[in-house]
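Of the protein chains in this complex, all but one are displayed in their positions.
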Amino acid sequence: MNSHTEQIRAEARRLLESGEVSVVIGYAPGSTPARATPVFVRKPEDAERLFWSPACASNLALYVREQAARGKVAVVAKGCDARSIVTLIQEKQLRREDVHVIGVACSGVVDAGRLASAGVDEGKLKSLEAGGGALVADCGDGPAELQREAVLKRACLFCDTPVPPLWDVVVGEAAAPSPARDGVLPEDLDARREFWAEQFAKCVRCYACRQVCPACYCSECFTDRLPVGWVSKRIAGPENWMYHTTRAFHMAGRCVGCGECERVCPAGIPIQTLMRRMAEEVDGLFGYRAGMDPDAEPVLATYRDDDDGPAG
Amino acid sequence: MAANPYQPDLATVEEIIEETPDTRTFRAVFRDPELRESFTYEPGQFQEVSVFGVGEATFCLTSTPTRPGVVEFSVKQVGQVTTALHEMSPGDIVGIRGPFGNWFPYGEWKGKRLLFIGGGIGMAPLRSLLNFCLDNRADYGPIDLIYGARTPQDLCFRSEFDDWRSAPDTRVFLTVDRGDESWQGNVGFVPAYLMDLAPSPANTIAITCGPPVMIKYVLESLEKLNFAPEQIYTTLEMKMKCGIGKCGRCNIGEKFVCIDGPVFSYAQLKELPPEF
Partner (left out) sequence: MDRLLPKAALKDWLEWASARYHLLGPVESEDGSRAFAPLSQDRLPVLDNRRSCLPPKEAVLPSCETLFTFDPGDGEPRLLPAGGEFAPTLMLGMKPCDVRSLEVLDRVFLDGRFQDPYYAARRGSLVTVAYVCESKRWSCFCSSVGDPVEWSLAADVALTDVGDGYLASANTSAGEELLGCPAFREPSADDLARRDVVWNALREAAEPFDPEAVAAAVDWEEPAWDAVAEKCIGCGVCSFLCPTCTCFDIQDETIGGGRVERFRVRDTCQFCDFTKMGHGHNPRPSRRERVRQRISHKFKYIVRQCGICGCVGCGRCVELCPVNADLRGVLSEIVKENGCESISA
């Protein structure tokens, strides 16, 4: 058992024994060593169910808002997950004192859906560990290093916040980030339009991207407001386009780049590429990055006298 | 009915009767003259009524098949389609699919005493059966109707009360939750009035429909009055789309309300999971 797991369990036990929190939201081992599943621990003896590995891909901030309504919660959070919590605090969906962040310094998590293409037989996987910045997997023939670019959640390759910006305790140390550039998007605008048309045509409107996003917490999404009819329920290119681009605008200045939307998409749409473009635009216009400072005001919900309008 | 059960038949709205501030009864006539003559259904069945461009909604047939040529359905304004219907005028076009669902097993009730217990717009499906039985009066024993609404203005089908009262061996007991200066009848909730009237269960079938809370207390009251679950019938509603058991939406446990219902006996209801 790695020391991250030990520390998380110890912290969870301490918090539950003292009654400081009513639930610890963390990860439990999933169906294979490449997967983890969210777990809600309410009794100190159940802290044994918690663990940490590079399989811990989910953004658990998703559950914090609802659970915190019933009492203080603790949550295991990577850098991106903690940024989501910051966003929730900024948007007054959560009070700082209602969440105890068990931060984890992270070097990237695995997207199990990418393993097959990387030549890893998930069915034979015996273990998956991270050590010294390397990802090591054992498929029965002994440990072998995996190529990070091939198996990590794509968003992790662009990460520049391996250490949570908000924490009550933090576990582990992460290597200095060296975010890559997203080379997916064509430069030419016409080619770019064709690129997105092709991608959105694949969408099945399962809304996994929306449901998995901690920032998508509207009680009634614009897609469900049928009397108004912002976008019809039809599953077809134009409507899919409308859904994705509208959501991207709703996420501008709020998306923290955790990449869950892209990981869970069953159609393989590079949603993070779109979100990252929006984030770049917002940063360029307003010098603002989502989820870094709980005291900062949400950028697109705030008017300042020195807002010049479009960057000249 | 069309060979394609998803495709409606076109009908013209002939008349719209304002029953209450939020409820209107629509009388519609199929545009196809052959269908107008041949269309038939059973009391208790429902239709999917289309307002093209807005959508479809489920309405029980409130007319009786013994008076063919016109189909009637009553609409309470609660959502999109019902609002669109309320904005219609005579001469407007609707689509009608149906009849769908099962129906009141009136064939098993010959010679029996019938006790109708209705609340608000729940009277609509009961009216279909009531008029059907009155049109076949000799087939049934004494008929009693207990019908209530929030206020006298919320009672539907007021123009027919006298017809019902004057039918042989047929009594009408009205009640309202809140009366007004001119109200002469009983004041009180339907379940309480039912207990006051204390009908005997002997050779009787009770049929009830109304708001869920009313049905709940009526069923309890009927049991207290020693009605067996097999003697009590109601009609349920769930959100529906296809109306023909394909879209998977209206099930309660393993029963589809559009195929195995909407008419259920209380005995059958007791077997269903409590999800309605």
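Letters are used for the chains, namely A and B, taken in the order the chains are written, and counting of residues starts over at 1 for each.
The rule we apply is simple: contacts are C-beta pairs under 8 Å (C-beta built on N, C-alpha and C of every residue); 3 or more make two chains touch, one makes a residue touch a chain.
Here the structure is a predicted model, which is why all the values come from computation and not from measurement.
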*Considering the whole complex, which of B:Val187, B:Ala228, B:Cys247 or B:Ala267 touches the chain not shown?*
B:Cys247
*For the chain left off this view, which of A:Ser18, A:Ser117 or A:Ser178 is in contact with it?*
A:Ser117
*Determine which one of A:Glu20, A:Glu145 or A:Asp224 touches the chain that has been left out.*
A:Asp224
*When the complex is taken as a whole, what residues of subunit B touch the one chain not shown?*
3-8, 10, 31, 50, 52-57, 78-82, 93, 95, 212, 237-239, 241-242, 244-249, 251-254, 256, 259, 273-276
_Hidden partner chain, residues of subunit A it touches_ = 30-32, 35-40, 58, 62-63, 112-113, 116-117, 122-123, 204-208, 210-212, 224, 226, 232-236, 260, 263-264, 266-268
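By definition in this document, only the chains that are shown with their structure count from here on.
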*Could you give the separation in Å between the centres of subunit A and subunit B, each centre being the mean of its C-alpha atoms?*
51
